[in-house]
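What follows is a single structure, written as structure tokens, with notes after it.
Shown here: the complex without one of its protein chains, the others still in place.
Let's turn to subunit A:
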Amino acid sequence: MTNPINANNDDKNIIFDVKDLNLWYGNDKALKGLDFQIKENDVTAIIGPSGCGKSTFIKTLNRMVELIPSVKITGEILYNGTNIFDKSLRVEELRSRVGMVFQKPNPFPKSIFENVVYGPKIHGIRDKRKLMEITETSLKRAALWDEVKDRLNDNAYGLSGGQQQRLCLARALAMEPEVLLMDEPTSALDPIATAKIEELIMELKKEYTIVIVTHSMQQAARISDKTAFFLMGELIEVDKTQKIFTTPRDKRTEDYVTGRFG
């Protein structure tokens, strides 16, 4: 295997330190010896063709990938210094610190309010005023508050796709995570709703560390600080986004970003 070009070498704090990560689905090896780091308050975009392992990778960061039977993992991922695969670490705790937003908006068939407070309630918060406060803060952070503040008890299914996605974001933010994982969060949205989410990501990165998988290279270019290019389960190159899209070092990265792939 060739050595990846790992140029994510600024002195920001390391949130995730991925070391020699390998993952198999049954006999198929989906991630091959990944070594790289996610830095604090960065938006890190993962790009690459379908089947390159990008979704598998971010689902590994909060151990969601383990929900799939037959998954086998070797190597380690240090989250703030602790190996997430360590027996002592509770997976629920990890997932409350590392929130996730998916490709298709997936609100619960409940009210807007109930959607946002779902996590905090499970974690034992019962005080109505506290829950209201969480709802307001989370919806404001997700830039949805003004649009829904007068109908918090309406069913979330009544919202538009873009609003539903921001609700899902608010639901993730309600847990006060440190990291937000986003798996193609705008691929089901129109350009205007997409632009709203992108603006939001730029805003949220001041407080959160964000890892986003995207099929849209242009999106990665617009919103991320670092970009990692995956190919067939390997990390080919990770660098400042500006570098990846103007002067990538690896020929395969160049071919992919210029659309000369395959």
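Following the convention adopted for this analysis, contacts are C-beta pairs under 8 Å (C-beta built on N, C-alpha and C of every residue); 3 or more make two chains touch, one makes a residue touch a chain; residues count from 1.
As a convention for this text, contacts and distances are computed from a predicted model.
Considering only "Peptidoglycan D,D-transpeptidase FtsI", "Monosaccharide ABC transporter membrane protein, CUT2 family", "Heme lyase CcmF/NrfE family subunit" or "Phosphate-specific transport system accessory protein PhoU", the record for the omitted chain gives "Phosphate-specific transport system accessory protein PhoU", by its UniProt protein name. Set against the missing chain, the residues A:30, A:189 or A:221 yield one that touches it, A:221. Of A:13, A:160 or A:242, it is A:242 that touches the chain left out of the display. In the full complex, subunit A makes contact with the omitted chain through residues 192, 195-196, 198-199, 202, 218, 221-222, 241-242, 245-246.
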